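A single protein chain has been omitted; all remaining protein chains appear in their positions.
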Amino acid sequence: MWNLLQIELFKIFKKPRTYLAFAIIAAFIFLIQLGLLVNGKDWMKFMLGSLDETMNIDYSKLVNGYAVCFFVLNLLLVHVPILVALVAGDVVSGEASMGTLRLLAAKPVSRTQIILAKYLATAVYVFALLLWIAVISLVISIAVFGENDLVVAKTNGLQLIEANDVLWRYFFAFGFAFIAMMVVAAISLLLSVMSENSIGPIVATVGIIIVCTLISEMEIPIYQKYIKPYLFTTYMLGWKGFFYIGSTEDGETIKGSIQYLPGIIKSMAALMVYIVALVSAAVFIFRKKDILS
Amino acid sequence: MQRIILLLLLFQFSLFAQAQDINVLVQKVKDKINLVNDYEANGRMKTNVVFLKVPVATVKLFFKKPNRLRIKNEKGISFVPKGAVNINMSNVLSSGKYSVLDAGNDKVGSRAVKVVKLLPEDDNADVVLSTLYIDPVNQVILKTKTTTRDNGTYELEMSYGKYIAYGLPDKITFSFNTKDYKMPKGVTFDFEDGSQKKTAAEKEKLKNQKGKMEIFINGYIINKGIADGVFN
Partner (left out) sequence: MPAIIKVNNLSKQFKEINAVDDLSFTVEQGDVYGFLGQNGAGKSTTIRMLLTLIKPSGGEISIFDKNLSTHRSDILKQVGAVIEKPDLYKYLSAYDNLAIFAKMSGIKADKKLLMEQLKMVGLDERAGSKVKTFSQGMKQRLGIAVALVHNPQLIILDEPTNGLDPQGIADMRNLILHLSRELGKTIVVSSHLLSEIELVANRMIIIHKGKKIVEGKVAELLDPSKSLVQLETVDNVAAREKLLQTNWAASLQNNTVKLQLKMNKEDVPALIATLVTMQVQVLSVDPMHSLEDYFLSLTTQPGHVESFAN
């Protein structure tokens, strides 16, 4: 299995397409960082417009590395599934269309092992992608913008997380994002197993995410009640929960706390169930599949 | 008839005497405050605003005559209410001309206080009316209520300790009106966290509301001079 994983990783990381995702992310984050470096204060002012009338706010402190990273993640993580699909959607179908799948499947390794190795290799890719995002959006942002308290804007108010209470939240948020992205990878894998070309699964994965996100966000009661609880997209943004700090009755934040931990755990569990179900389905289908390509 | 006149005179005299008393008291309070040219103080600020969730912040207060005050969070970020400059009494008492009215006696907590109303003579002044609750024994202000043209009504409550001689409080509670909290659409970072949806009543809570800020001061450095740069 370790051998297989090494081989799959080798294949993924020798493919030029893989690095496309890293380049896109770097370009995207640098653009945001540059924008915030130039106009960050104005942007913060715009965001906190209504508050500016009652409060004196030190905007230069608000635009700090943690805040920049938070902003980046909010914009970026929604789009990372596309980059995940780009690689995960290709792992089986790409080989089918290239013709190497028949060589692979005629080797003395079980099909289950092949699929699991491919999924694990995808996991390493996703991990590397998130690590890359973390390094650029967090480490570089902190280096450029400095460290300070993180102000998180929600529709029902602002909350401030002290600088020394932030880093661990990013750690867990990235961990959560990893699980969320692995659901996307599992969808892509399943579609990839069923397809003979790599464009199909990639487009289909993105399509599924878009449709599910739309249904998740539509405020139509029947969808809200009967469909939404079962959609994975409902749980994908759970990483934000780590930045919702707990507070006392009179609004004083409690350091090191999370406002709604059960919600996050539930989201995580739901995503895990998705992963297990989707990967099992992929294994099942791949085991039964006649390789005709 | 004469009796009536005498009575009226007496009454007038007493009114005058009362006004005299009040003016004297206000002047004494003012004198005390005027002892302080500048100060720097360390404090802890606790904010209680319905749409803000913030930790207790370590702050520094800087004051310089006549009316410059700055609350600074040296390390992190703090939201300081705009009207907070009025926690410095000299701002209330020294700026502009006003007429002093005696509004009788009252109690703040268990303390008997004199209630004084200040009416600015300048019709365009932001402050429309200030009510001071003055402890006549210690000659310090325990509470104020100020109605402004633009920033609503705010209240101050002060308790004193070591620095009572300078009229500088150990604890200040500042109550103020907050505007509606609203975010431009699409910039908030919400997600479905499984918690209950906000009810209409809860949403209403976010509208015009009283906010409260408490500052606990551990120590003052008085009249040692402060660079003007601090207030920029």
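So that you can tell them apart, the chains are marked A and B in the order they are listed, and the count of residues begins at 1 in each.
We take it that a contact is a pair of C-beta atoms (placed from the backbone, for glycine too) under 8 Å apart; a residue touches a chain by one contact, two chains touch by 3 or more.
Predicted model, so just to flag it, every value in this text is computed and none were measured.
Counted over the whole complex, the shown chains touched by the missing one are A.
Touch with the chain omitted from the figure is made, among A:Cys69, A:Leu83, A:Leu104 or A:Leu138, by A:Leu104. The missing chain lies against chain A, touching residues 3-4, 6-7, 10-11, 14-16, 98-100, 102-110, 288, 290-292.
One rule holds in what follows: only the chains that are shown with their structure count from here on.
Averaged C-alpha coordinates give centres for chain A and chain B that are 49 Å from one another. Chain A makes touch with chain B in their complex at residues 46-47, 49-51, 53-58, 61-62, 70, 74, 148-149, 151-160, 162-163, 216, 234-235, 237-238, 240-241, 243-245, 247, 250-253, 255, 259-260, 262-264, 266-267. Touching chain A in their complex are the following residues of chain B: 46-56, 73, 75-82, 84, 176-184, 187-195, 198, 202-203, 206, 211.
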